[in-house]
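Yeah, one chain of the complex is gone here, protein chain that is, but the others are all in their spots.
Moving on, here comes chain A:
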Amino acid sequence: KGKKTLFQHLVFLEGSVFTVAVASSDQHSPITAHSGSHKATDHGSHNNTGKAFPVLDLNYENVRVPFEISLWVLLASLMKLGFHLVPHLSNIVPESCLLIVVGLLVGGIIRGTGETVPPVLDSKLFFYILLPPIILDAGYFLPIRPFMENLGTILIFAVVGTLWNAFFVGGLLYGVCQIGTESSSILSRIGLLQCLLFGSIISAVDPVAVLAVFEEIHINELLHILVFGESLLNDAVTVVLYHLFEEFSGIGSVTLLKGFLGVISFFVVALGGVLVGVLYGILAAFTSRFTSHTRVIEPLFVFLYSYMAYLSAEIFHLSGIMALIACGAVMRPYVEANISHKSHTTIKYFLKMWSSVSETLIFIFLGVATVAGPHDWNWTFVTVTVILCLVARVIGVVGLTFIINKFRIVKLTTKDQFIIAYGGLRGAIAFSLGFLLNKEHFPEREIFLTAIITVIFFTVFVQGMTIKPLVELLAVKKKQEAKRSINEEIHTQFLDHLLTGIEDICGHYGHHHWKDKLNRFNKKYVKKCLIAGERSKEPQLIAFYHKMEMKQAIQLVESGGGIKMPSAVPSTVSMQNIQPRPSTKPAPERAIPQLSKNKEEEIRKILRTNLQRTRQRLRSYNRHTLVADPYEDGLSDLFLKKQKMFQIEKKMNTYLTVPAPPPDSPTMCRARLASDPQAYSIKPASNKVPMIQVDLASPQSPDSVNLLDEFGQANQQEEEEQGLMMKPPSRPREAKKPSEEDEAKDQQRLMRCLSDPGPSADEDEDGAFLP
């Protein structure tokens, strides 16, 4: 415990040192400039031998900008570390609040040292650097199925809800300014258009804030996707309204034609953004088809194409956020089918890393920008704004839900409505939009900024902190943690086909019919273009099954060698319990039946294609200068091993009286990994390790014999079939039998090379084009 607090102190000390360094970095510039010029004169006069050679020199100016940027990012990351070290803090206060407080502190320190606080939340920086990673992360991992199922609801909330909020807040604010205050006060000079513009800025629900808060409360999928989807899609509305009102207040006159054009521009912005995103997504998918020889740069294509989509949309004033979401969502199923396992992991990790850092930085900068000001506090304006925002949101949600529930199958209850209304958080986008306002057109810019910041603080602090206990109090349904089972997958597909069939029988072309048509179109034409090779024909069910097998195999390795297979439901049922048992089975018949040559050939071919496909997925990382990861080599063999593990375990539990030792928890495995210097050594081609090379050329190959013999004694009872198992027609009893101990060593070695601990299960990535 003492060590922990000491470490915390060190972290905070480091943090503060860095901030002071940032603050005082400006002071160095005159000195370095001076020394720079000094050096110049030095070079000019060679024959002036009196000068000493500068052994140690200080030249900060060259590295100033990257240095400062790195300092900020480092500060953000250290803060993130620090919070999770403090034991109970992260349960009470959401991370976003803490980060804003840190920003405030940093801003305070900088101001305290007498420096001017740098305007860190520059709009360009925010919109082009900080925001895209977060949105891309959200779009790439967007759960498509719930999103599409609730698309109507989301769109209504995003479009109509935001419009309502903007006009309500803007209009009433104008009314209050005109009526409620004296005519000489500054407020009465704010025009209607300015108020409406302010309303449109403040009314948009912010995806960054929503993500930050909702991620910690683990609410059920429906509510999460509703609020989150709304925060993403309302960007189009915000962009249009912002430009519209900005233009109008610049010109000063509003005509009906301009209003009409505004409505049209909304459609252009939204649909155009999506179109741009889809185009780039298809390009990315197509490119990924040819990357089988340059696996290392595959993730780069994903990031580049997405960023280009965002920037291209921004060129035409289209909705960049929608472009990014569309690009990520469209490219994902195809790219994932094409790229290697490692690239997939890389993409996942880079996106999570960037979005995490971005989010942290955004909140810190919000804090700093608050200290920086400039502020103009006006009690009336600010309080009225806050109240109006809340009221508008509640009325909007309740009213819209009333209409929406008429069309929904699964109605939204009052509890749901409350959470949706309460989850309407504002964030940095509003601030940046406010920051962008032109000072000449908007003399009241400071008032706006102060009010925006107050609303942000209110929503993030008050609503963010209290939403978790409220969720508990109202007993809102939480996210279901259990994994998707194979039965549910089978029945999902079955139900899809069934409903499509019934719709066809009814003659009713409902959305199942069109979804099915789209899926068939996708399978027939699109997949062939965008997915390389054999993978394009793999049906979703099989892909799901392989993925599940792989996950189970990884679990097997992580749990320390398969002593106890971790499964969702602890049970002792195994394969032999479900195989149909023939009526009589005399002992001699328990030998493996002789297979005809043809059948054997058939089985071999099927196994070869199946196993090769699995292998293809794994063996795709072949940068020749780097070490081949032995973990991947052994993985496909684990498929075969796993089923044998069931038998071993069963036998052990039945016949041994000593209980098997409990496996190491994954954290222990990782700890062992971390301290093991040998973690990435090349696996020697030793023949002690029972490499089960499924050499299908001959059933009598020594390796296949190894496999069988190893478990031969343990496995008395014959099973008829075991899926991906090869059964040679005869079982010669000779050849080496690797012992249990080698088995364990093999497992250990595989575990050591486990390169991918990583964040907790995030299972919603499975799915086809239209899952």
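The rule is simple: a residue touches a chain if its C-beta (ideal position, glycine included) is under 8 Å from a C-beta of that chain, and two chains touch if they have at least 3 such contacts; residues count from 1.
Here, contacts and distances are computed from a predicted model.
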Completion exercise
Among "Guanine nucleotide-binding protein g(O) subunit alpha", "U4/U6 small nuclear ribonucleoprotein Prp4", "Protein HIRA" or "Calcineurin B homologous protein 3", UniProt's protein name for the complex chain that is not shown is "Calcineurin B homologous protein 3"
Completion exercise
In the whole complex, of A:Leu58, A:Leu89, A:Ile264 or A:Leu495, the residue touching the missing chain would be A:Leu495
Problem - chain A residues that touch the omitted chain in the full complex - result: 406, 409-411, 480, 482, 485-488, 490-491, 493-495, 497-508, 510-513, 516, 520, 537-539, 541-542, 545, 548, 567-581, 603, 606-607, 610, 650, 654, 717, 721, 723-724
